[in-house]
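Removed from the display is one protein chain of the complex; every other protein chain stays in position.
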Amino acid sequence: MERLIIKSDNIGTWLAKIIDSVPRVLAPVKDGDKAEFKSIKSADGVDYDSQTTISSVKAAAFPRTETLFAYEKEGMETKLYNVAEDNFVETVIWRARPCDAVGFKPLTSIFNWDYKDELYNQRYDKIAIVTFACTSADKCCFCTSVGGGPGNTEGSDIQVTMIDKEKTLVEVLTDKGEKLVALAKDLFTAAEDSIDKEKALADIPAKFTKEQIHENLAKAFDSPVWKAQSERCLGCGACAFVCPTCACFDIQEDAHGNHGRRVRCWDSCGFSLFTQHTSGHNPRPTQATRWRQRIMHKFSYMPDRLNVYGCTGCGRCSRACPVDMNIAEHLTSIANSSHE
Amino acid sequence: MSRNIYMPYIMVVDKVIDEAPGVKTLRLRFENEEEGNAFEFKAGNFAEYSAFGEGECTFCIASAPTRKGYVECTFRKAGRVTSGLDRLEEGMTMGFRAPLGNAFPIEEWKGKNLVFVAGGIALPPMRAVIDNVLDRRDEFGDVTIVYGAKTVNDLVYKDELKEWDERPDVTLVQTVDPGGETPDWKGEVGFVPSVLEKADPKSDNTVAIVCGPPIMIKFTFPVLEKLGFKDENTFTTLENRMKCGIGKCGRCNVGPMFVCKDGPVFSKVQLNALPPEF
Amino acid sequence: MSKLSEKTAALLSEGTVKLIIGYEQGTEHPRPAFCHTPEDCERLIFNDECKNNLGVYLTKKEIIGEDKIAVVGNYFVIKTVIQLNRENQINLDNLVLMTVDGDEVVTFSSIDEMQQYVDTHEPAPNEKVLAAIEKIDKMSREERWAYWKNALSTCVRCYACRAACPLCYCNRCIVEDNCPQWIEPWSAPLSNMEWQINRIMHMSGRCVGCGECAAACPLDLPIGILTKKMGIDIKQTFGGWKDGSVLSTYSIDDKENFIK
Partner (left out) sequence: MEENNNNFEPRIIAFVCNWCTYAGADLTGTSRIKYATNVEIVRFPCTGRIDFMLLLKAFAGGADGIIISGCHPNDCHYTSGNFHARRRWMVFRDMLDFMGIDIERIRWSWVSAAEGAKWADVVNDTVNKIREMGPYTEYKKAAKFLEEEKICHE
């Protein structure tokens, strides 16, 4: 781990060098009053002041629509084809947040426990993440309650922290990070130990702890809390699709006569069709059962099975929800409620 | 790129058997010989069957692993994919992703008596186990099969039922729902749970395997308890909506257990530990 | 808003209703509130920020069940109740519809009273949307195609627009049907357009113009412009919204100039 300093106004030049040498660079770009990760061609389009983007950056490794394989039928024969290697592009994710970088850990463990999902791995291995530590936070952020933090470097290849107007701390964490710094070696100087990163970080008091949640969820399956919390939930997929750690997908067929593709696309446990049997029987018939599944999966099942947390506390689901299902508020009430 | 875990084997349809109205059995052979020879599975495994152009759907492998050279699947024409499978004729190709899920613990049942309880087109997953047991008949105690369907015409594997009926070492009890019998029907008339109670198989050193629609399972378990069957000796399979079949797409879980990875075969002990979400 | 809380709490304590749906203060903006006990009614508020269309809960059996409920809704909720009633989707005997007009809590006793309130309390039209429609109308066809293809290509098909709409109550939506697969269920520019075209066509003449579909969209896509444009078209071509959903009725003397 190397601690370097770069002049704040040289960051643009460094980014320009990265853009020239990497096929795809994703960065938050302002669109109306909200920001989204977009592929940028020049260094000046980047939006540095919005807290986070609406959607997470998981699409870089787990795209919303993706071909699994192609098939071709000739007479009685059927031929199957893999996707070409050059669909997977070297990518740098610029100015993500610590909670975005952490989000790839649960995704990677879902796609690699037991069977290895090569489509995901090919994309993820080609990604380098440059996160900017958070110097501010908003009402929906709760990363400190789920083991993260404004300066958490987990999952990042480089973490950049704005110390003050002139100086910016650049922590190089992996060899992918090293390569990116090497592109503009002359812009960096070694950082003295006196540079205090913690001082520059936002202060986000923790609302609950993982243990409280985990313990209460274990006995909460039949609790009335699910119905009470999910009464206003409309059953759309916004929370799942903006979430950095939701990996559930649907498999569909794009058929054109004798040829076509099997396609994977995002799906959400909030939809009733997610678990509906052909006979019409649905193990999760109401919105309360689906809200329970969303919380239990992220805060109880995943920690138990893959010992990784299914949530990074980025607060995107609360910001995107049409009826303000604030997950931090719900989790706080679960954590504080003592079950009989 | 290494093995694409979503890519199925290509299978050739060798034989199409009409089992009952809307229910067909396909006998499949691997188009690629080596893949066929290298392919192994256990009774209880399921598979994802592809009708290219329609999609994939989930049901059991209906033939026993001891029967080499082919696999069979039985399905009812219900939706888009099963209609696609229904249109297949001999010689045509389809996709097959297997083996998936866990299997019946047959090795643990050596020396025990076996009671198979099946309803409707839940006989296919049972037949995989029954044929497997019958091919190693002497390793097990006595075998009782209780099988029911709505009407006489809805009974699947009619020729095999005849075969089991004639075997001295198998007691076969067939039944049809009240009103489903035909004048020359010699079997029982009544729902499977009541017929099972009447057959009254002894429960010590006996394993019960139950497969059928949720309603049948709901009424069969109490009967088994009444007959003295212990929970650890009772097995069943769960049916959930599935897409990937390999623990990735996140939809088939019942509580913390994935039906596609930790199931579909569950003992009653495991079922009792699961939340009522199936 | 103590008068509102008092009135609603009374309804609950007298047992005339089992549930009251209204608005409460959320993280940033007001959000739907569900009150089961008189104490819950303390949380109820009512102001111009209360935008969610509570009519969306009136067709959800798991929420309203068979018992009588009360709804404290804004202007558009009342318009929604009229339209839902016209489509035989709600049982008026099981509904106490209330609103707040200035600082007075109004309870409606009949559809005509609701219609009269709706006719006299028309809110100011959304200037931003009208301006956007004008801008798009001025574009050439190719520009319009490029505008809508790009705008809708980022749609992620989360169906928040459908979920937030009180008149999108089909229990099996066209996108959930795969025999035939009318619209591809994955996110792609053309299928996103086909989805919006379908949604708008199924709304023609029924949409009450609450704009909640646009407000619910997490990506702020300009889908509110489509419903507004449809509303304007219906008003100009068929003389407005009064006679119920346009496409399920017809008139012998509809005038058009393109069928030759």
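Going by the order they are written in, the chains are A, B and C; count residues from 1 in each one.
Just so it is clear, a contact is a pair of C-beta atoms (placed from the backbone, for glycine too) under 8 Å apart; a residue touches a chain by one contact, two chains touch by 3 or more.
Not measured: the values here are computed from a predicted model.
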item	value
Contacts of the hidden chain among displayed chains	A, C
Interface residues of subunit C (partner: the chain not displayed)	136-137, 139, 141-149, 182-183, 188-190, 193-194, 197-198, 200-201, 204, 226, 229-230, 233-234, 237-238, 246-247, 250-252, 254, 256, 258-260
Footprint left on subunit A by the chain that the document does not show	65-67, 70, 81-87, 254, 261, 263
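Note that in this section only the chains that are shown with their structure count from here on.
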item	value
Central chain of the complex, centres being mean CA coordinates	A
Centre-to-centre distance between subunit C and subunit B (centres being mean Cα positions), rounded to whole Å	48
Whole-Å gap between the CA centroids of subunit A and subunit B	40
Touching two or more other chains - residue numbers and ranges from subunit B	55, 79
Subunit C residues counted as touching two or more neighbouring chains	none
Interfacial residue positions of subunit B with respect to subunit A in the complex	1-8, 10, 12, 50, 52-56, 78-79, 91-95, 213-214, 239-241, 243-244, 246-256, 261, 275, 277-278
Contacting residues of subunit C [partner subunit B, same complex]	178-179, 181
In the complex with subunit C, residue positions of subunit B that touch it	55, 79-80, 83
